[in-house]
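Structure below; questions to follow.
A single protein chain has been omitted; all remaining protein chains appear in their positions.
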Amino acid sequence: MAIANRATGLEQVRDKTISSGKKADLPVASLILGALSFVGMLISLWMIFIYAPTDAVQGPPQRIFYFHVPMAWLGMLSFVIMAVAGVVYLLKRDERWDILGRAASEVGIVFLTLAIILGSLWGRPIWGTWWTWDPKLTACLILWFMYVGYIMVHSYMGRTPESGRAAAVLALVGVVDVPIIYEATNWWRTLHPAAEIGVAGALPPSVTLTLMVALTTFTLLYCFMMIQLYQLVKMQTLAQRLRATVEYEIGE
Amino acid sequence: MSDPYLAIHGLKKSFALKPVLRGINLELARGQRMALLGANGAGKTTLLRILAALTKPDAGTVTLAHYDLRQDAQQIRHLVGFVAHQPYLYEELTALENLLFFASMYSVPSARERALSLLGEVGLERRARDRVATFSRGQVQRLAWARALLHRPQLLLLDEPDTGLDSEGLALIERLLEQHTERGGTTLFTTHQLERALHLGNQIVMLANGRIVYQQATASLEPAGARRAFEEMVR
Partner (left out) sequence: MPGEVHDVNPMDETGTTSIIGNAHIFLTQVWAILWKDIRYELRSKQTWTGMALFALLVLVIFNFAFDLRVDNKAAVAPGALWIAFVFASLLGLGRTITAEREKGSMDRLLLCPVDRKAIYLAKLLGNLLFIGVVEIVALPVFAVLFDVPLLVGALVPVVLLGSLGIATVGTLFSAMAAATRARELLLPILVFPLIVPVVIGAVRLTEDLLAPVANEPPWLGLIIAFDVIFLSISMLVFEYVIEE
C-alpha cells in the first residue's frame, strides 16, 4: 500500500500525466451520451426498417446502407482522430493524447470492421459476389490494415512512450496516404470496371432523413464508446505502471 | 550559486513506466569536478544520458552555459563529451576512421591532425588503422575517450570511468582529466566507490532512489560523515 501510494498518489496528482481535473465531467457526459444513443437507436431502427422506402432496384438489402455508411464514416473519422492525437502527442509528449489515440483505434476498428462486413453482405445479393474492388471498400480494407498495424505497434512494443510515438507516426502517415490510395484504386478500377457499392442517383428526402438520423445516432454511440474506452485505457495504463513499480521495488 | 554553469532543476524521468529520477536539483560551477555516487539502478546513468541529450526528461529543466536542453539540444551536444559504459564506436571501422567520422559529425576543424594527435594522447597511434573489433577492452576504452575529447567539449560526462582499467589506464584517465580541467573544462562523473570520488572530484553528490541525499564539497566535508552517508545510501 505504501508503495502504491508513493507511485500513484501524490506524485501523480502533481504530475500532469494521468490525473485529469475533469473527474466529474466524463461520467456525466458518458451517461447522457449513452442515454441519447439508446433513444436514438430506437428511433433509427424504426426509421430504417419501417419509415424508409424500399429501394426499387435493390430491394430490402439496400437498408444495409443505413448501417454501412455511418459505420464507415466513423471508422474513418476515428483514424483521423488517431492521426491528430498522434501529432499532438509527438509535439507535446502528454500521454493523454496517446491514450486518446489508443481508445480511438479500438473503437474505430470495431466500426470499420463492421462497415466492411456490412459492405460485403450488401454486395452479395446485389452483385453476386462477396467482394468487389470498389475504391471505397478497398480504401477501407487498407485502412483496416493500418488500424491493425497501429494496435500491433503498441502491443509489440509494450505500450510505452516509444510505442506511442511509433504509432503516432503510423497514424499520421496513414491518414495522408488513404486519400492517395483511394484515388489510385479509383484510377486502376477504371481499367477493370467492377461492381460498385452505393446508392445511385438523387436520393428521396425520406432516405436522406433516415440516413441523417442513423448517422447522428451512430455518432452519439461513438462518442459514448470513446469516453468509455478512454477511461478504460487510462486505467490499463495506470495498472501497468503500478505493476511495473511494484516489480521494480520488489526486484531490488 | 548565482548563474551556475550547469543548472538542473526538478528533473524527473520514468523509464518503461518505472520512475528512475524523482526530482533532481543540482548546480555545477565552471571547472568543477563533481562525483556522483550511487548504487546500481539509482539513476546515475539516466542522469548522464539526459545531460548528453540522449534521453529527454519527463519534467524539469536543464541549463548548460545558458542553453536550455529542451530548446537547444543540438548546441548542448556540441558542448558535451560522453564516455559511457558502451564505447559508442563502430567495430567494423578502424580507429582512425571512427575518429574521422565523429569529427565530421561534430564539424571538427583539421580533423585528420586532431584525430591523429588524440590517438597519440591515448596511446593508440600504432593501432590507428586497425579495426576496432580487434581491440582489447582497454584499448576500446581509450578510443572512447579520444572520441569524447575530439571536439574539445566543455562538459565531460563519465559513467564509471574506472571500471575495468589497469593502473596504466587509470593513470591515463587521471591525466586526461587534469588536462581537461586545466583548460577550463567541467566534469561530472559517476562511481560507486567513495575513495575514487574523494580522490578525483571536488564535489560529492549521492543519489539514492532517484533523489539526491547528500551533497558536499570535498574540501569541506568530514570523511567519517561522508562514509556514514555512503553506507546508509548503499543499504
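A and B are the chain letters, set down in written order, and residue numbers restart from 1 in every chain.
We take it that contacts are C-beta pairs under 8 Å (C-beta built on N, C-alpha and C of every residue); 3 or more make two chains touch, one makes a residue touch a chain.
These figures come from a predicted structure and were not determined experimentally.
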From B:60, B:153 or B:169, residue that would touch the chain that is not displayed: B:153
Selected residue (touches chain absent from view) among A:63, A:124 or A:165: A:165
Residues of chain B in contact with the chain not shown: 52-56, 65, 67, 74-75, 77-79, 82, 86, 88-93, 97, 101-102, 104-107, 117, 121, 131, 151-154, 179-180, 183-185
Residue numbers in chain A that touch the chain omitted from display: 90, 142-143, 145-146, 148-149, 152-153, 156-157, 162, 165-166, 168-170, 172-174, 176-177, 180-181, 183-185, 187-188, 190
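By our rule, only the chains that are shown with their structure count from here on.
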Interface residues, chain B side, partner chain A - complex: 12, 16-19, 22, 41, 56, 58-59
Contacting residues of chain A [partner chain B, same complex]: 7, 11, 15, 93, 158, 160, 240-241, 244-245, 248, 252
